[in-house]
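Below is one structure, written out as structure tokens, with a few remarks after it.
Missing here is one protein chain; the remaining ones are kept as they sit in the complex.
== chain A ==
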């Protein structure tokens, strides 16, 4: 390996560390410091605040349904894309990635245009049938599912492609049913990819802000999720509550990263 001079090396190291320190490490440390400035009081007060409690519960519910939907949809689409040939497959495979690059604000607006109860394409008829989507939980689940849609697929497809289908063919020729083959052969080999996908989707779902803000209407104690509470508390000058709620959200997200990075090497060595 060609080594740069030690001066250049130190320069680059300092540049990298300095940039990351000022942009990420120090600001994050300050939020932790704000949260624990007066011991655990702020955190306990925040966690017993009824609207924060409500928001955290709602966030968990919405995230749960969004992740569940993306899990079932993701595994199904991955299997279809890798194992089957059908017209329009390439287009579908390209379109699956769209949600990752689209702005949450665009996502929210797009859902609003179709599902709002007054002027939406489907909204009025759905509402007539008793289904309120926008300004209610179904819309929030949809917005969350939209933004996290490709995460499971992106983890599962490469693994499915890599393992090939020899074992599945063998199982089938020995008389296993489609369901047996999936449960006994396919599922165990994509297990970890599915777990990563779920953890990533969960982190993304808990933290969604823009899209949910638009479709939920941000009604306190009705459709306000944790990220929306952070905004409201900060703007109402309840900054310590905002910092503490942020800390909870940040802690969960960082935990998700750590879980994924701890799980990953295990798979590599297995």
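Definition applied: a residue touches a chain if its C-beta (ideal position, glycine included) is under 8 Å from a C-beta of that chain, and two chains touch if they have at least 3 such contacts; residues count from 1.
Throughout what follows, contacts and distances are computed from a predicted model.
S.K.: Just by its UniProt name, which of "NADPH-dependent 2,4-dienoyl-CoA reductase, sulfur reductase", "Carbamoyltransferase", "Xanthine dehydrogenase small subunit" or "Sulfate transport system permease protein CysT" is the chain not shown in this complex?
M.R.: UniProt lists the chain that is not shown as "Sulfate transport system permease protein CysT".
S.K.: Please pick, from A:94, A:129 or A:174, the residue that touches the omitted chain in the full complex.
M.R.: A:94
S.K.: Sort through A:71, A:137, A:176 or A:250 and give me the one touching the missing partner chain.
M.R.: A:250
S.K.: Where does chain A touch the missing chain, residue by residue?
M.R.: Residues of chain A in touch with the missing chain: 1-5, 8-9, 12-13, 15-17, 19-20, 22-28, 30-31, 34, 69, 73, 76-77, 79-86, 90, 92-115, 119, 121, 142, 145-146, 149, 151, 154-155, 157-158, 160-166, 178, 196-197, 199-200, 203, 206-210, 213-214, 227-228, 230-231, 234-235, 242-243, 246, 249-250, 253-254, 256-258, 260-261, 264.
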